[in-house]
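Of the protein chains in this complex, one is absent; all others appear in place.
And then chain A:
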Amino acid sequence: MTTMQKIHVTVNGKSHAREVEARLTLADFLRHELHLGGTHVGCEHGVCGVCTVLINGQSARSCLTLAVQADGANVTTVEGLRNRETGQLHPIQQAFVDAHGLQCGFCTPGFVMTTLELLGENPDPSDDEIKDALGGNLCRCTGYQSILESVRLAASRLQTTQSA
């Protein structure tokens, strides 16, 4: 049957082989098949950005990607950021905590994943570059100022760590 597809996806370093319906989105695959609930689902048509994950290192909306399209890919979700040995939050996550980059937290995984890609490519972004990068993520609580502050804080801490 062509509606069911066998896929092999590596998520946060762990490989998973599953047979899935072709119409299953990557977001629902992560949440319902792998029970990784950190990737949230909001608008389900590519507007809000809460489902952002990295596919082969590039940010993507997992609601606009079929699980079968991720066959063979390396996916990183927010669950993959915490330090496995120490249990410590990733510096980007800690910066969102310290700079009040969230209130209800629903949008936060998307912002954190987008920030991860941004700071990987551009360790010292200007405010305009941060705003442009985060333009595809919506937040209804913070008014965005504290999110900008969180990204600035994360950037400065990551730079300090890397130069130390």
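Here is the rule we go by: a residue touches a chain if its C-beta (ideal position, glycine included) is under 8 Å from a C-beta of that chain, and two chains touch if they have at least 3 such contacts; residues count from 1.
Just so it is clear, contacts and distances are computed from a predicted model.
**Q** Name the omitted chain as UniProt records it, choosing among "Acetyl-CoA acetyltransferase", "Xanthine dehydrogenase family protein subunit M", "ABC transporter ATP-binding protein" or "Threonine Serine Exporter".
**A** The UniProt record for the chain left out of view names it "Xanthine dehydrogenase family protein subunit M".
**Q** Among A:Leu66, A:Ile92, A:Cys139 or A:Ala155, which one touches the chain that has been omitted from the display?
**A** A:Leu66
**Q** Which chain A residues would touch the chain omitted from the figure, given the whole complex?
**A** On the chain A side, contact with the omitted chain comes from 2-3, 5, 21-23, 25, 28, 43-46, 49, 52, 55, 58-61, 63-66, 68-69, 114, 117, 131-133, 135-136.
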